[in-house]
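Removed from the display is one protein chain of the complex; every other protein chain stays in position.
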Amino acid sequence: MAQKPKDDPATYPALGRMLTWVDKKGSDKKIVWALGIACVIVFLLDFTYDKYGHFQVEYVRGFYAFYGFVMFTGLILVAKALRFFIKRPEDYYGDKAIDTEEYPKDQLDIRGNTDV
Amino acid sequence: MFDVIPTAFIFFVAAAILLTLPKGNLRGLLLLIIPIIAAMQVWNAGFGSFAQIGFFGFELELMRIDGLSRIFTLVFCLAAFLGNLYAWHVRDTVQQIAALLYAGSAIGATLSGDMITLFFYWEGTAIASVFLIWARGTEGAYHTGMRYLIMQVASGVILIAGVALFYRETGTIAFDRMTLGSPGTWLIFIAFGIKCAFPLLHNWLQDSYPAATVTGTVILSAFTTKLAVYALARGFAGTEILIYIGTVMTLFPIFFAEIENDLRRVLAYSLNNQLGFMVVGIGVGTELALNGTASHAFAHILYKALLFMSVGAVLYRTGTSKASELGGLYRTMPKTAIFCLVGAASISAFPLFSGFVTKSLTLTAVAEEHRTIIWLCLVFASAGVLSHSGIKIPFFAFFAHDSGLRPKEAPTHMLWAMGITAFLCIAIGVYPAPLYAILPYELHDAHPYTMGHVVGQLQLLLFALLAFAFLYRKGIHPPEIRAVNIDTDWTYRKAGPAVIYWLSWVISSIYNWIVGLLVNTTSRTIKRLYNSHGPEGRMARNWPTGAMVLAIAVLLGATLLVNFLV
Partner (left out) sequence: MDTSTALYLTMLIPTVAMAGNMVFADRENLRDGITFLCAVLTFAYVLVILCNVGNGTTAELRLFEVVSGLSIAFHVEPLGLMFALIGSGLWIITHIYGVGYMRGNNEQHHARFFACFSIAIAAVMGIAFASNMFTLFVFYEILTLSTYPLVAHKGTPEAVKGARTYLGILIGTSIALLLTGVIWTFTIAGTLDFTKGGILEGKITPTLLPVLLGLYAFGIGKAALMPFHRWLPAAMVAPTPVSALLHAVAVVKAGVFTMLKVGIYIFGIDFLASTGASEWLMWLAAYSIIAASVVAMTKDNLKARLAYSTVSQLSYITLGMALATSMGALGGGMHIAMHAMGKITLFMCAGSIYVAYHKTEISQMQGLGRIMPITFGAFLIGALSIIGLPPLGGSWPKFLLMLGAADAGHLIIIGVLMVSSLLNIAYLLPVVGRGFFRPATDSKLPKTFAEAPLLVWLPPAITAVGCIVLFFYAGSIQNFLLPIVSN
């Protein structure tokens, strides 16, 4: 996203500046690759020890990996489909809900550049 | 009578003292010291029943400390301390008093040894907590508070009705393990179920917690639902149906959480899902399972508070907690971002974080009972936790696309509150022995860090993360959009009022018609009767003198009545 002129990374806290690495070009690829490698490692680790469990599936090597990936994908897809049924405009409940209200400013301490 | 001052009273007295103090740091200090005093009192008291009193013909037990009530009391004190530290900046007397009374009531309920006392404190939590919602001061918060209060008090009146029936069934009001079956026990069970946010009774939670103040939500998140978990563990351990209820509870919220925009509501759904794990543990009811529930509640209160704190800090600095408006905040709020990540890792049960060492107890307990389907559901739900609390909260608030917001880092006291909580989350994960030592039952050979556990859990989480990376980069992951999702609350916020409106219109029309008809007929009849039978009528000659007095009285009365009804 384009940075605004007055957005100067030098004003970030030191910790924040260090973390900006994640938004550097190419960092996202590196992160995904690292994740992929980690996945391969834990998958392979499954073959290095004697399995023990209460259910038969627990003895299947890589069961958790498979189950995690498939069920997570399924969850996202089902949730996305669910949105089709239950999504309503933000002011659906009118003034009887907080969804469209501003949070009272006098109870907050909004500081820093919050212009979007 | 009292060997010690009941712990709850410490909070109530403190609330009175607080009123006399000037607004400022002195009050903040009091709010921090009281939970410490309370925790020390409970810790030093040992096990036993320390405050009994005869009241209204009942023998009330105000201070029953045993393994189960002690761990819940301690974590409630801890949560009160952290919540009050987080709320150091708040100068609103109402919120401060409410926080004290609320924590005191929750602790009082936990320590009560009979169900009358339980009822008192049960309603106490309801009344005190609503002020944390109303304190926001907006129209929406007012309405939400009313809905919340009615739900909570409904739970209370169902409880007292259940207790009344139970007392008549068994002749006792002792709060101990019950067998579900009679009307009394069912009512008590449902009362607990409302506060525990059972499926279909759950929606007050997601409705109200996002409506509370920044600090109010942190405090709310700790007590009510965990009190209900405690009550179920005390009263209905080993009740089969809880296993199924709990399983459904772990599952359905994860779908709703995934597509919810308000991050505090996402956390409320997530809370509901976490309660599911505890309820399953109660349903299994073995010592290991109850240990799992208790330890999970302990760890959960901490990491859930941490997550609510971090999102609250964002709200405090930006004015919004909606995912669609946020993103990229790590630049200027890096500490909050890191604390949030710790909370996310804990709730997702990454090894070395608190969720891992507590949730595994429950899962093991379920596995030992060889309930395959339940176990598979719970493992799936664990992956689901990662999706909303582990990924969605930190990712869409602090990373993802840059919203352009550059808020200042959270205030120091909030950072301290989050820091301490985050430290505890990691400490429990790394060294669970102290937590294991205060569980209700002795824990035999608990070794969460076996190769199988660690690798299995890492596989589950890392591959789920991989799936997320894949879906997100392909644009399949549902985007964050400004919208609300209807849930069961639709029935009483939309459908119910519409039906009532329609019904009242029908009834009032019919009523008016009938009344009109009646009044017309009677007044006509009376006029006719009066003309013929009245004192001046021609029938008056036939009156027997004895009945006359009575008849006149009746007639006069009736005339008067009609006269004034018309």
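Residue numbering begins at 1 within each chain, and the chains themselves are lettered A and B in the order written.
Keep in mind that, in the parts below, contacts are C-beta pairs under 8 Å (C-beta built on N, C-alpha and C of every residue); 3 or more make two chains touch, one makes a residue touch a chain.
No experiment lies behind these values; they were computed from the predicted model shown.
Asks: Quick check: which displayed chains does the absent chain contact?
Replies: Touch partners of the hidden chain, whole complex considered, are B.
Asks: Using the document's definition of touch, tell me which of B:26, B:40 or B:157 contacts the absent chain.
Replies: Answer from the full complex: B:157 touches the omitted chain.
Asks: In the complete assembly, which of B:141, B:188 or B:231 touches the absent chain?
Replies: B:141
Asks: In the complete complex, the non-displayed chain touches which residues of chain B?
Replies: Output for chain B: 55-57, 94, 119-120, 123-124, 126-127, 134-137, 139, 141-142, 145-146, 149-150, 153-154, 156-158, 160-161, 164-165, 167-168, 183, 550, 553-554, 556-558, 560-561, 563-565.
Note that in this section only the chains that are shown with their structure count from here on.
Asks: Report the inter-chain centroid distance for chain A and chain B in whole angstrom, where each centroid is the mean of the CA atoms.
Replies: That pair's centroid distance is 26 Å.
Asks: Please output the residues of chain B touching chain A within their complex, sorted ascending.
Replies: 89, 136-141, 143-144, 207, 210-211, 213-214, 254-256, 258-259, 262, 315-320, 325, 328, 330-335, 337-338, 367-368, 370, 372, 375-376, 379-380, 383-384, 386-387, 399, 401-409, 411, 450-452, 455-471, 473, 476-478, 482-487, 493-494
Asks: In the complex formed with chain B, which residues of chain A make contact?
Replies: Residues of chain A touching chain B: 1, 3-4, 7, 9, 11-13, 15-20, 22-23, 32, 35-36, 38-39, 42-43, 45-46, 48-49, 51-55, 57-58, 62-69, 71-73, 75-80, 82-83, 86-90, 92-93, 95-105, 107-116.
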